[in-house]
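In this view, the complex is presented without one of its protein chains, the others remaining in place.
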Amino acid sequence: MAFDDLYQEIILDHAKHPRNKENLDFISDDEVHENPTCGDSVKLAVDFSQDGKLERVRFDGDGCAISTSSASMMTEIVEGKSKEEVLKMIKSFILIMRNESESSLDDFGDLIALEGVIKYPLRVKCATLPWHALEDLLA
Amino acid sequence: MAFDDLYQEIILDHAKHPRNKENLDFISDDEVHENPTCGDSVKLAVDFSQDGKLERVRFDGDGCAISTSSASMMTEIVEGKSKEEVLKMIKSFILIMRNESESSLDDFGDLIALEGVIKYPLRVKCATLPWHALEDLLA
Amino acid sequence: MVAEWIFANGKSVGEIREDFPILQTKLTLVDHDDPIDLVYLDTAATAQKPLKVIQAEARYYREQNANIHRALHTLGETATALYEGSRDKVQAFINAEHRHEIIFTRNTTESINLVASSFGRSFGPEDEILLTEMEHHSNLVPWQLLSEQTGCKLKFIPISPGGELELEKLDELLTNKTALVGVVHISNIFGTVNDIEQIISKAHSMDIPVLIDGAQSSPHMAIDVQQLDCDFFAFSSHKLYGPMGIGILYGKEKLLEKMPPYMGGGDMIRSVKLTGSTWNDLPWKFEAGTPNVGGVAGFGAAIDYIKELSFDSICEYENMLTEYARKSLSGIKNIKIYGPSGHRAGVFSFTHNDLHPHDMAQFLDRYGIAVRAGHHCAQPAMRKLKVSSMARASLAFYNTRSEIDFLVEKIIAAGEYFNNGI
Partner (left out) sequence: MVAEWIFANGKSVGEIREDFPILQTKLTLVDHDDPIDLVYLDTAATAQKPLKVIQAEARYYREQNANIHRALHTLGETATALYEGSRDKVQAFINAEHRHEIIFTRNTTESINLVASSFGRSFGPEDEILLTEMEHHSNLVPWQLLSEQTGCKLKFIPISPGGELELEKLDELLTNKTALVGVVHISNIFGTVNDIEQIISKAHSMDIPVLIDGAQSSPHMAIDVQQLDCDFFAFSSHKLYGPMGIGILYGKEKLLEKMPPYMGGGDMIRSVKLTGSTWNDLPWKFEAGTPNVGGVAGFGAAIDYIKELSFDSICEYENMLTEYARKSLSGIKNIKIYGPSGHRAGVFSFTHNDLHPHDMAQFLDRYGIAVRAGHHCAQPAMRKLKVSSMARASLAFYNTRSEIDFLVEKIIAAGEYFNNGI
């Protein structure tokens, strides 16, 4: 059933126990990313290692199971990658979610669980919100 | 047939040979009355007698058979009447034409020929245009 | 009781539902083979349309379509009569004094923008506009835009945690600088029915005009603008069982007369020269360009439909249903309902301790239940209550008790699903 496709076990797990989610009150509201259709928001903080890789990404915000789990899994998968690699990944992820790409989420680890979201165009925005935020931050 | 009701002999006569129609170029454009739906316009000049009656009403302008004949017949019927009488007449004529009155055009002489216009709401404006102009001028 | 409910036109709720084609249609969900019944609980967003409305609009295009006002042909006369006839219906519907006090716009939003842009054009930095913290974005953002352009100040009547206006602050907030008061009649998140009578009478005692956002009230109660004595009243056809693309602005003649035009174009002019133009009479001064004649004809049919049901019976039934829903929903564990606990409209915003409103709405959708989730275009009120998103179920006279029972059952199931899913 489509519904269980949407809310796979792993999504619910990340939604209930988000990784790298911390209070980021020190970040100004101007840097919050919001989804204008629903009011969900996300903030990010990125620590870089000396060689310019993303050492740790933390997030904060208020979102549904789809956006929270997407943020949580994102922070895990980008860890240790270079800025360029991550920017490429983001572009690719967003296109796949919008159903505008030939590729699949096969190379995205656990994030493959979000493939069920593609069928729900209004939820795609939930899934991509943290990725847009990271893109803006890195760009 | 309704159409012949609309364009009775007498209307066509007044339209072709309007009474009291003269060049009134001396009147400023600001005093022209226009029908916003079609661009028809009418200007009036009124001469009063010493006892305050309407001695002569002249009109100028550009209009269809209905508005021209209405203006022409109006100038005839108001001649020699007092301002108050004419203002009452105008009110009554406009209400009858808009089908908002119990009365008929029986007391309006030849103007009774305009009764066929009542069935054509958009043409009512043509018939009442000169009357509105006279009302504004007298008010 | 409810099963036996009979509306003023002699119809039961079941028969009323048959008037609405979409309530007879099955819903096909994504990847779901069997179409299911629709349980429509999102009337506050947009109402469903009775067949007569759909047919009136279709009939217009099939038999009567023409541009209006300027045509001298039979079709044009017919279309003009339909359009202006609907204006008469609206006038009667809200008991306006004059037909030319009714202006057709696109929606409530445009009606309010019209007032902000035209009536508000003369405002300056010394002027204040008094709004409330529970306004829909439609009655907030236009004033923010005006404030940017003219320097006028916005002030707000605060709301309580229970979603009610703190009207005891009113005397202090109304000053001799207040140029306009704008208030939502019924809140689209809390269901609060605001005491606009009190606001209007206090404002008027200081000669301050009042605009009422009637988007949520006009579908559920009889409006008498003369009795309310409001200066502007804005509402939408699509929330009132009519077509989309039609809004209404009522304004008092003496204010509308003085206001400069809003948009320029055909139909709103008296005479146009290259060097300047003069304006048409009310209401056409504010209706530039070809209007949505088909939609306005459909809205006329919606008004006829509502009048046949009668607000007396609509209100009685909806109040009963609202009370039933309030009781049923407040009995659910882990659910918080917002808004007043006493008299209120059938608009229930709620949150669940264990799952986000989006996920709640998505879960309910699986069973054909349409509720809304998000900020409901009222972010400032949400911020004040420190909630970023709520789910919302809203009722109309075509809803039933058993739909509410079904909703309650599935809200409970949603909580279980998200807790056990792990």
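Note that the chains take the letters A, B and C in the order they are written out, and that residue 1 is the start of every chain.
Here is the rule we go by: a contact is a pair of C-beta atoms (placed from the backbone, for glycine too) under 8 Å apart; a residue touches a chain by one contact, two chains touch by 3 or more.
The model shown is predicted, which means the values in this text are computed figures rather than measured ones.
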Contacts of the hidden chain among displayed chains: A, B, C
Contact with the hidden chain (one of C:Gly163, C:Gly191, C:Gly251 or C:Gly295): C:Gly295
Residue among C:Leu282, C:Ala361, C:Met390 or C:Ile404 touching the omitted chain: C:Ala361
Chain B, residues in touch with the chain not shown (by the definition above): 1-3, 5-7, 9, 12-13, 15-16, 37-41, 62-66, 68, 119-120, 123, 126
Touch residues of chain A, complete complex, unshown partner: 34, 36-39, 120-123
Residue numbers in chain C that touch the chain omitted from display: 21-22, 25, 27-30, 38, 40, 42, 45-46, 48-49, 53-55, 57-58, 61-67, 70-77, 106-110, 112-113, 116-117, 133, 136-138, 140-145, 154, 156, 236, 238, 243-247, 260-261, 263-269, 271-274, 276-277, 288-295, 358, 361-362, 364-365, 368-374, 376-377, 379-380, 383
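Here is the rule we go by: only the chains that are shown with their structure count from here on.
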Centroid distance [mean C-alpha coordinates] between chain C and chain B, Å: 45
Centroid spacing, where centroids are CA-atom means, of chain A and chain C in whole angstrom: 36
Centre distance in Å when chain A and chain B are each reduced to the mean of their C-alpha atoms: 75
Sequence positions of chain C contacting 2 or more other chains: none
